[in-house]
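Only one protein chain is missing from this complex, and each of the others stays in its spot.
And now, subunit A:
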């Protein structure tokens, strides 16, 4: 207030002093605040580095979070040692696996959802980690797409378009030279698909909507379908995941070889309802089926016979040589229930 007052008074009093008269001076409505100091004037202009409100708030929260995590860590370490003591183990060599087993033993839970069962994990895994500061001390963000709200996602889209434009430019130069794209070099992604939404979210550390994920998918397809997309191979491979069919993941058992040199596999303890049996499949076979050293007529019921013969049909249809099957079935009930057969790859 004194500053305002001085600004108002100074010109009028100076004028008055200069002219030695009472003069009415017009005051302007807006008055600029003047800074006064007793120190000598600095020779070079100085820049004030303001710590913005944003940064201050972030620093406060980060400090709080760090203190909280430290406290949780201390508690976790002490808890781990107590647990080791309880279980009679060495607390220094008590690993995470040991912790899991101990918790499972001490707190047996019949809950169906495994994630709902009691667990003890380091606090970094339990509490959501905060994103590192997205802006510097003056409040200026680091990422050029910060104001979109989803910088990592939109940066990814920006990169895809970069690759598309590069492919177009390369195609233009090739056309000018009259060279056609080499079909052998073209990418083949027949057994692959783009990574699913959850994995993409985990990679970007951002939540994206379904529409955004669809856009990502179609844009990647767009890039992949270009004739010179093989030049962006590394980029494309980072965002694809193999389509795993059950066939490829299934580990077939290795066949053994008998005296005649014919391969065979025996699966023990096959079960269905109360029936237990062992099944042997030989290849190359004759298509003969033996059940308990008897013909298929061992089964009095047609249903059981059909089950076996249909399995034979299925296997035969898959271009495996006709096989011979041996079965030892011990029925516990009147109904003889046959078990399913296993493939011979």
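A few notes on this one:
The rule is short, and it goes like this: a contact is a pair of C-beta atoms (placed from the backbone, for glycine too) under 8 Å apart; a residue touches a chain by one contact, two chains touch by 3 or more; residues count from 1.
What we mean here is this: contacts and distances are computed from a predicted model.
Think of the chain that is not pictured: of "NAD(P)H-hydrate epimerase", "Small ribosomal subunit protein uS2m", "Protein AUXIN SIGNALING F-BOX 2-like" or "Glycine cleavage system H protein", UniProt labels it "Small ribosomal subunit protein uS2m". Residue A:138 is the one among A:109, A:138 or A:173 that touches the chain missing from this view.
Only one of the listed residues, A:121, A:158 or A:241, touches the absent chain: A:158.
The chain not shown here touches subunit A at positions 2, 5-6, 8-10, 12-14, 16, 22-25, 27, 34-42, 44-47, 52-54, 56-58, 61, 135, 138-141, 144-149, 154, 158, 161-162, 165.
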